[in-house]
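Pasting a structure here, questions to come.
For this view, one protein chain was removed and the others were kept in their places.
Then we have chain A:
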């Protein structure tokens, strides 16, 4: 082990690894680095800003490490200065307390700016469309309140239109994520979270659940298809005309643990999503997510369900008991 040379090799390895990630970022498999909408674009820009700012620290520090370790190695012929008691320099310490402070200040500015920005509709010129998302064990239910249609494990949206996703769950907490369109947000029972996404152009994107929900979690993937507004309207019409309506019983069936095919419904029971949310929100305004608009919206629902709280509780009981599913109650896809 000849001392001194290896950190430099290590440094090269790290740089090469980083570089290959960056270069490979051009490949379309790197979905996070190939934003297809304004939200993902904002996040991509932030990722790049933070990589650059971090590199300002990483590269000199690693180079300095390599230099110092090589220069001050303890070998007989090394003529480098040796000052065993030199252990303090106010000037130097002020410098390296302030470098990270400056970097953090710059990064903090961008972070705070975009944290607020992403709460808003990313495309102010267009009225957002609403889609309600429910995470079930182990499938995604999408209800379109404006079109009154529903899909399972498949999402179709018009390109160029911001979509406001209202997200909840009737299952363990999941996270709704379409990396090419933007970052994820949790799906939690009894609450609605809100996420704006927009696809700039027609295309197909992969969506998935990102927070572990148990046995079938890895199979909670879905396709997102963005089309032109016309095609989208056409598709809605088609769904209305050719697919079955979803009944209450269909939903009860759907929420039982298991996997599901892609399904499409020409309608869904009125207020289904609101009912799913209020079933677990116990009459408390306890959602963590959502804007003022959204929480007012939810309060309205609660007022409706509050007087009939006895019935509501009974429903809770039945929900409770049906969840006592043995883990073996899986569709054949899962068992080997």
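Worth pointing out:
Quick note on the criterion: a contact is a pair of C-beta atoms (placed from the backbone, for glycine too) under 8 Å apart; a residue touches a chain by one contact, two chains touch by 3 or more; residues count from 1.
Heads up, the rule we're going with is that contacts and distances are computed from a predicted model.
The complex appears with one chain absent; UniProt names that chain "Cytochrome c oxidase subunit 1" among the candidates "Thiol-disulfide oxidoreductase ResA", "Glutathione S-transferase", "ABC transporter permease" or "Cytochrome c oxidase subunit 1". Annotation: of A:184, A:227 or A:264, A:184 touches the absent chain (contact as defined above).
Checked against the full complex, the candidates A:65, A:121, A:148 or A:243 give a single residue touching the omitted chain, namely A:65.
Annotation for chain A: contacts to the undisplayed chain at residues 1, 3-4, 7, 10-11, 13-14, 17-18, 20-21, 24-25, 27, 29-33, 40, 42-43, 46-47, 50-51, 53-55, 57-58, 61-62, 64-65, 68-69, 72-74, 78, 80-89, 92-93, 96-97, 99-101, 104, 107-108, 110-112, 114-119, 137, 167, 172-173, 175, 177, 179, 182-186, 188-191, 193-195, 206, 208-218, 279-280, 282, 284, 286, 288-290, 316, 319-320, 323-324, 326-327, 334-336.
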